[in-house]
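A single protein chain has been removed from this complex, and every other one stays in its place.
After this line comes chain A, so read on.
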């Protein structure tokens, strides 16, 4: 699946993550800014990559600003951003979740 437009989900509050998805042509590139980067950076990147893969997204630039979000929140925000970027729906598909 190809990204049709730049899309954003999530807020900059504590325990949340803000995901911005835009078109890319060289795989999934994640620019992560996290207050728990050292401990959880790899895990956050993996959750984002896996979630995008579930939507068939293979090329994308991802800007992720994390404020200590749990995996389930990272996943939910990535899903919402993906669906908006794919213009499928504005609401996350909780079945995928």
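Just so it is clear, contacts are C-beta pairs under 8 Å (C-beta built on N, C-alpha and C of every residue); 3 or more make two chains touch, one makes a residue touch a chain; residues count from 1.
Here is the rule we use: contacts and distances are computed from a predicted model.
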Hidden subunit of the complex - UniProt protein name among "Glucose/mannose transport system permease protein", "ABC transporter substrate-binding protein", "2-oxoisovalerate dehydrogenase subunit alpha" or "Probable 2-(5''-triphosphoribosyl)-3'-dephosphocoenzyme-A synthase": "Probable 2-(5''-triphosphoribosyl)-3'-dephosphocoenzyme-A synthase"
Touching residues (missing chain, whole complex) on chain A: 10-16, 35-36, 39-40, 67-70, 72-73, 76-77, 92, 94
